[in-house]
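A single protein chain has been omitted from the complex, and every remaining protein chain is retained in its original position.
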Amino acid sequence: MPIVLGDNQYGKSETHVVRIDRSSPAHGIKDLNVSVALAGDFADTHLTGDNSKVVPTDTQKNTVFAFAHDGIGEIEEFAIRLARHFVGEFAPVYRARVSIEEVSWSRLNDHAFARSGEEQRLATVTCTDDGTWVVSGLSDLVLLKTTDSEFHGYMKDRFTTLPETDDRIMATSLSARWRCRDTQVDWRASHREVRRQLTEAFAGHHSLSLQQTLYAMGEAVLRERSEVVEIRMTMPNKHHFVVDLSPFGMANENEVFYAADRPYGLIEGAVTRDDAPEPGLAW
Amino acid sequence: MPIVLGDNQYGKSETHVVRIDRSSPAHGIKDLNVSVALAGDFADTHLTGDNSKVVPTDTQKNTVFAFAHDGIGEIEEFAIRLARHFVGEFAPVYRARVSIEEVSWSRLNDHAFARSGEEQRLATVTCTDDGTWVVSGLSDLVLLKTTDSEFHGYMKDRFTTLPETDDRIMATSLSARWRCRDTQVDWRASHREVRRQLTEAFAGHHSLSLQQTLYAMGEAVLRERSEVVEIRMTMPNKHHFVVDLSPFGMANENEVFYAADRPYGLIEGAVTRDDAPEPGLAW
Amino acid sequence: MPIVLGDNQYGKSETHVVRIDRSSPAHGIKDLNVSVALAGDFADTHLTGDNSKVVPTDTQKNTVFAFAHDGIGEIEEFAIRLARHFVGEFAPVYRARVSIEEVSWSRLNDHAFARSGEEQRLATVTCTDDGTWVVSGLSDLVLLKTTDSEFHGYMKDRFTTLPETDDRIMATSLSARWRCRDTQVDWRASHREVRRQLTEAFAGHHSLSLQQTLYAMGEAVLRERSEVVEIRMTMPNKHHFVVDLSPFGMANENEVFYAADRPYGLIEGAVTRDDAPEPGLAW
Partner (left out) sequence: MPIVLGDNQYGKSETHVVRIDRSSPAHGIKDLNVSVALAGDFADTHLTGDNSKVVPTDTQKNTVFAFAHDGIGEIEEFAIRLARHFVGEFAPVYRARVSIEEVSWSRLNDHAFARSGEEQRLATVTCTDDGTWVVSGLSDLVLLKTTDSEFHGYMKDRFTTLPETDDRIMATSLSARWRCRDTQVDWRASHREVRRQLTEAFAGHHSLSLQQTLYAMGEAVLRERSEVVEIRMTMPNKHHFVVDLSPFGMANENEVFYAADRPYGLIEGAVTRDDAPEPGLAW
């Protein structure tokens, strides 16, 4: 029963690069956290310490900075350029995956900005000689609705104590990642419109379960955005519990809530087209 | 050399209360993290475990929820109500301090919201039988300017290697806390306008040092807002280093930066009126 | 091109349960963070909001507490009991996955403890009607060696600036997860001995690359622990950079280091037996 090397990859994670565009009086800013992971013919370094096929992670970091010099564009484009470089430049590299998190800044004047918040725009690009797979996304978009959310009719067993409700707060911190039919996409517009569909569906949906809301959000994206063929969402149920004020002689008509940290529900699901192309190495 | 009890206080920290206002079709939301600290005649519980003068922290938490039932108003007002309650209700309590962090939500529709980001609005209220002190504030407001920031002419010694610069990125995560002449303040308007002065001064100032910018920001607040008599600011210098691209044959004209996490400069300072009333127990 | 529901699961995450064993004068403590995820016949709740096949996540939390009443045992055993319960009790549940993180406490006396640190022991158990898959693990084990680590002979391109070294600090925060041939395992002893092999291999190995160290650690585990058939490791390269003290007239003989936060290398790899049984749903 010999011992063998299994799947492996390596790379430089979390290179935090900020690119300023000074080409017009109104400066631009792109603020990215870039992670690179390479897979390929790397058995030697594991088995013998022969590094002759290893691209140092330090070089990967340098490459991120050097490529940023030529401008970023949309993060999907920047990730494509980087991933293709690693696959094309280095024979031992079979697969390169570049993941980018972007935070946005709102303009105060031509050269001053305030960070917009914790929400992140995401892109993950995977390249081999055989193809390029792009996943776009967002994370840390915190949403809450004060009504239009019910939860009842569920299974009950001896451990069930949850009361049914026809009016509760629903809150989540949305992570969504989606893939498009091909790479001929206006990434900026697509991201903006997918985000709009997600928030509008969350806000406008009358929910009987967080699962139903998740599906409605994904369905809205696929219905309105023809370029998207699959979307995967992770939605923690950030519980807001009605505080029992009856010991103090007060009725609590869904007005005072305790926002809990842990535990939390976690709902994960995908919505897809039945003719979606194979995902390949996208995820 | 007998051993004695020194300064002490106790309370319930981080009660996360969300209050929904359903009095109109467009629901309101207030999202607060409330901390209470009481000082007073508490030697017995320390020395003998006699708790007859102790208000349990659990009761303090309940009080936060019960008071929320009557509505929040501005956080300064809510903190005043709570702090006065603890001092007025419980004879052993000499001093109550209530600190509140508020995060804001932006409206999606009548009953749905997206969290606005990590910026927090702050209030700390201290009450005794002799007075009420209010400190307002904000934190986690991340600001950056791409130019109009110089740093040179500083002291040099044998450990100095920093090159002087007449054009750098300046970035910070602003925490500011300020006190007003009295409690007859339109807290909402005051907070909004102080925040405006801080961001506009940051954006508009031509900076020779982060210290100068800090002072300019505080000065703008005191100049434009007559109710404010003192402001204290903490401004980390979130370093953005120009990446050396010369090994790759590239000039880096202040375009590609590495955003560092640690270490960071930390600039702290107060700006005040020379006729400001004594701070008393404010801070 | 109809829109359809794809893969989905849901459950209660991060139920933090502490179980005290008072059956002997020397009390025992188990401190677990338990997450449950269920997959199965849940299309209705997504598509129509019909929850009649949904086990509420609140019930899952209650179940964790109720099962804790009967004692925990090793976390692999507790996770097996829970996962089998969800699959066996609820017809719509096809697959249950229970993930547990355990932190340990060191004894001060019969009934007092100090927490041992950030290191976590992990177990993930997946159950269906067809089988039970167990993955054991650990995370946040931070290791460092001051010598016996080289890195040279790597590929170079126009973006390479890293100097080769035959003596550097190597540091990582180890996450390792492994699966055994079957579930007839003394989990406590196995975890203790796998951990010992990992730390001893890290400490004793003369490293030519972090990849080589990773493989050596996995190989040691498989060589010495016959019950383990595959191990997967994630090892960030926590860079410690030699500070250039030459401007101050000082030689730095690998004595003064700057410990960087970001970016970091990230090395991931599996070591396996060539006759390992299929992983099935283990991972």
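Letters A, B and C name the chains as they come in the text, with residue numbers starting at 1 for each one.
Note that in this section contacts are C-beta pairs under 8 Å (C-beta built on N, C-alpha and C of every residue); 3 or more make two chains touch, one makes a residue touch a chain.
Model, not experiment: these values are computed from the prediction.
Colleague: Check the options B:F78, B:W105, B:W187 or B:Y215 and report the residue that touches the missing chain.
Modeller: Of the candidates B:F78, B:W105, B:W187 or B:Y215, B:Y215 is in touch with the missing chain.
Colleague: In the full complex, which bits of chain C touch the chain not displayed? Write them out.
Modeller: Given the touch definition above, chain C has residues 15-22, 27, 29, 31, 62, 65-66, 68-69, 105, 108-109, 111-119, 141-148, 169, 199-200, 202-204, 240, 243, 245, 247-248, 250, 252-261 touching the missing chain.
Colleague: Name, in rising order, the residues on chain B that touch the hidden chain in the full complex.
Modeller: These residues touch the chain not displayed: 1-16, 35, 37, 42, 45-59, 61-63, 66, 89-90, 92, 150-157, 159-162, 207-212, 214-215, 218-219, 222-223, 230, 232, 236-237, 262-275.
Colleague: For review purposes, identify every residue of chain A that touches the missing chain, sorted by number.
Modeller: 158-159, 161, 247-249, 261-262
Assume only the chains that are shown with their structure count from here on.
Colleague: Chain with the smallest distance from its CA centroid to the overall CA centroid?
Modeller: Of all chains shown, the one whose C-alpha centre lies nearest the global C-alpha mean is A.
Colleague: Report the inter-chain centroid distance for chain A and chain C in whole angstrom, where each centroid is the mean of the CA atoms.
Modeller: 23
Colleague: Tell me, which residues of chain C touch at least two other chains?
Modeller: Counting only residues that touch two or more other chains, chain C contributes 159, 161, 262.
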